[in-house]
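Here the complex is missing a single protein chain, while all its other protein chains stay put.
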Amino acid sequence: MNLTEYTTLKIRLFGILREKMDSDNLIISIHNTSISLKELRKYLEELYPSLGLNEINIVFAVNKVIRNDYMNVKSSDEIAIIPPISGG
Amino acid sequence: MNLTEYTTLKIRLFGILREKMDSDNLIISIHNTSISLKELRKYLEELYPSLGLNEINIVFAVNKVIRNDYMNVKSSDEIAIIPPISGG
Amino acid sequence: MISTTKDTIYQTKIFDQIKDDSCGAIVSFTGLVRDHNSKGKVEGIFYEAYDEMVEEILRNIEKEVFKNWNIKKFIAVHRTGYVQVGEISVIVAVTSEHRKEAFEACSYGIENIKKRCPIWKKEKTQFGNEWIEGVKISE
Partner (left out) sequence: MISTTKDTIYQTKIFDQIKDDSCGAIVSFTGLVRDHNSKGKVEGIFYEAYDEMVEEILRNIEKEVFKNWNIKKFIAVHRTGYVQVGEISVIVAVTSEHRKEAFEACSYGIENIKKRCPIWKKEKTQFGNEWIEGVKISE
């Protein structure tokens, strides 16, 4: 693995997750230029246990579209964690 | 038939029928204390051909309720001819 | 609240009456006089009603609505007299806790007003005034 390939991802937080972290975003480093959402989820679970991601039914949005676990995301993507919604 | 049994019926007119007769009501005399709506319809057709009752799909309301031809009406009833409706 | 009225119907006033702090959903249907018919321009519509019978039927519709749906408030008002283009001819509004019931009750209300209320309209157009061909009233 090449150290020059470290990349940062910015992940937007909303609602209860934003409040838990007291932050609008998480900035994380990955060892590659991209990562699948499945890997990202596992990574976030390990890195931020206080988010409680394994307890709530979250979904990722990439560039404002709901995406499944097999999508790869990179630094230029707008990534957001969408906790269960309650608008209306 | 007894002449003392002449009765008057007041029949309310609306919409195109009111306009045709230029009146809110028709007052008619019948030879009895009551008459079926079927007979009343026939009677009105003969008496007021200009109403054109055989040309439009009318219904009678008696005391503000739609009634069928076999109902008998008497002087104290509130009778109305209901031409096709177009509210809304 | 159900009635016919000779006065202008204002959406705001209806909304103020139908609002209820205990309820989260309002559905309303508003009928307005259109500026055209199939033949051309319309200036307005004269609405004539058999008022007493209309109010009796509106009361029945109101009862049916409260019997069939769990709603909080029901308003149905129909204009009579001359109504200009853009003005409200009829309004049905329903308040309930849940939106499904409000939609169903509101739709039931307007459908039944159109089918059962003895109301007639005469359009004022560029070609003169003409009674609109209606449909046989339903019981």
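Labels for the chains are A, B and C, by order of writing; each one numbers its residues from 1.
Keep this in mind: a contact is a pair of C-beta atoms (placed from the backbone, for glycine too) under 8 Å apart; a residue touches a chain by one contact, two chains touch by 3 or more.
On a predicted model such as this, the values are computed, not experimentally measured, just so you know.
Within the entire complex, contacts from the absent chain reach the displayed chains A, C. Although one chain is not displayed, chain C still touches it through residues 11-12, 15, 19, 21-36, 85-86, 97, 99, 102-103, 106-107, 110.
Hidden from this view is one chain, which touches chain A at 12, 14-16, 18-19, 57, 59, 61, 64-66, 80, 82-88.
Everything that follows uses one rule, which is that only the chains that are shown with their structure count from here on.
Each chain gets a centre from the mean of its Cα atoms; for chain A and chain C, those two points are 51 Å apart. Chain centres here are Cα means. That of chain A falls 77 Å from that of chain B. Computed from the mean C-alpha positions, the centre of chain B lies at a distance of 28 Å from the centre of chain C.
Shared interface positions of chain C, defined as residues touching 2 or more other chains, are absent. Multi-chain contact residues of chain B, defined as those touching 2 or more other chains: none present.
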